[in-house]
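And then subunit A:
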Amino acid sequence: MILPYYIIIPLLAAFLISLIAGKKDNWAVILSVIATTALLVLSLFSFISMKDETVTYSMSAWSLPYGIVLVQDALTSFILVMVSIISFTSLIFSIQYIRHLSMDWKYYSLFMLLVTGMNGVIITGDFFNLYVFMEIALFSAFALVAYGSRAEEFEAAFKYAVMGSVSSFLILAGIAVTYSATSTLTMAKVAEVLPTNDQKVIFWIGALFMAGFGLKAAAMPFHAWLPDAHSSAPAPISSMLSGVLIKALGIYVLIRIFYNVFNAPEIFTKIFLVLGTISIIIGVFLAIGQWDMKRLLAYHSISQIGYILLGMGIATPLGILGAVFHLFNHAIFKSLLFYNAGSVEMALGTRDLRKMGNLMKILPTTSQTSLIASLSISGIPPFNGFFSKLIIIIAALQAGLPWYAVFAIIGSLLTLASFMKVQRYGFKGETTVESVENKVGWRMNTAMIILAVLCIATSLMVVPGIQEVTLDPVVKVIADKTEYIQLVLGGMNGN
Partner candidate 1 sequence: METKTKSRIIVFVAALLVWFALTDIKNYQEVLIGIAISLLVTFLTGHFLVTTEKTQHPVKRTIHFLFYILKFVWEMIKANLEVAYLVIHPMLPIKPGIVKIKTKLNKDSAITVLSNSITLTPGTLTVDVNKDKQELYIHWINVKTQDIDEATEEIGNRFEKTLTEVFE
Partner candidate 2 sequence: MQQNDGMTLIVKTVTRISVWMILLYGIYIIFHGHLSPGGGFAGGVIIALALLNVLLAFGRKFTSEWLNISFLHDLESASATLFLVIGILGISLGGAFLANFMNKGELFALLSAGTILTLNIFIGIKVGMSLFLVVWVLAGSKIVKGE
């Protein structure tokens, strides 16, 4: 039974770091590298070995009506792999990047708490437990956004904290209504009991959860905090927030609740469609005018989240496949782009695209990997972004939603335009920057190269033989909506 270790390992690392590493800084690095490596190995192992099984685990050996249950199915494993890859590379990237900020060990402790929170949210099968882990992840995110202790960072962190708390309370209210309607907090039980209730209750709960998790996922009307928070944080944290946090806390939970628990009522998938399309278009329009590199990337996060929501909203197996695949791809290339922005900022001391230039000579690895990531995010053929966007667009056409497909294509073209701007001004510009303040070391380069390789490698996931073992089980979990109840409750009775 490896399920609780997804929570135990990072939590133990966080506490040990604060216990031991207060005196010796190196221990913080060693402990957190060990922890993230262990998580990476564990999640890859379980992803490969489990295929489409569902494993459940009762905390404290309390059986289901009373206890908290952890659930691992294909979707969980898939998201866990994503979180582990990004947190591993972010940590490798941080080792050098964080040195020029102060107080090493606190960073690593908070980082491990962030991972704990996300893993907990992903793996739990209980509503309130989800809320608690979500708050753990959010607290560490607030603190990490403010970590550089500059005025802008505090401002962004405060904004983020206020929005995060409001959305958390909306979610808690949703959980309260759910409990009063069903007298249980276990997701599978709720899914079993809820259809017997009045349909109005589902709309109430759905509206509260949609607002709460929509705020966390930064879908369009709720996006205001994201550009500030994600662009102000230190670069590895930006990549954690943009790459995985909004997905683990936002998109994943939306999928879980609206597909597996609520059985995807049509009104909510329609809302997904509309929110997704608005996010794609407006996000990209806001992004294209930015000159601050990280801010531009943050706005693109909104736009790319829109693609995922669009894929979810189409609600055919093909659309879900596209959404899940894009979820993974976006984590990879957006994190890579944030690493690029971080290493440029560290080397030149600026994030303004107009002040950069000639980076091909100064930072060869950074500029080459950023080229790959830019091509990937704008959907150029051999890279992963192309395939996931193509699948979403085809799914939209097949489902008879041609206008949404058109909007998706427009969004993709504008993305290409804005990243051509980044490449043109940022990396090949005329401004000749001669001196470099800080050298980008091998650790940062390694992190970037790993993700750049993954940008190409993950596009193999749509090759028929590989797709059947990687993406198809995940799509099966989401598309066979009520199967989840059987699997979880059946698994519990089996134990």
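Keep in mind how these were chosen: all candidates are chains of the complex that A comes from, given by their letters.
For the reader, a short list of remarks on this structure follows.
We take it that a residue touches a chain if its C-beta (ideal position, glycine included) is under 8 Å from a C-beta of that chain, and two chains touch if they have at least 3 such contacts; residues count from 1.
Treat the numbers as computed from the prediction; the structure is a model and nothing was measured.
Every option in 1 or 2 belongs to this complex, yet subunit A touches just one of them, candidate 2. Subunit A contributes residues 1, 4, 8, 11-12, 15-16, 18-19, 22, 57-61, 151 to its touches with candidate 2 in the complex.
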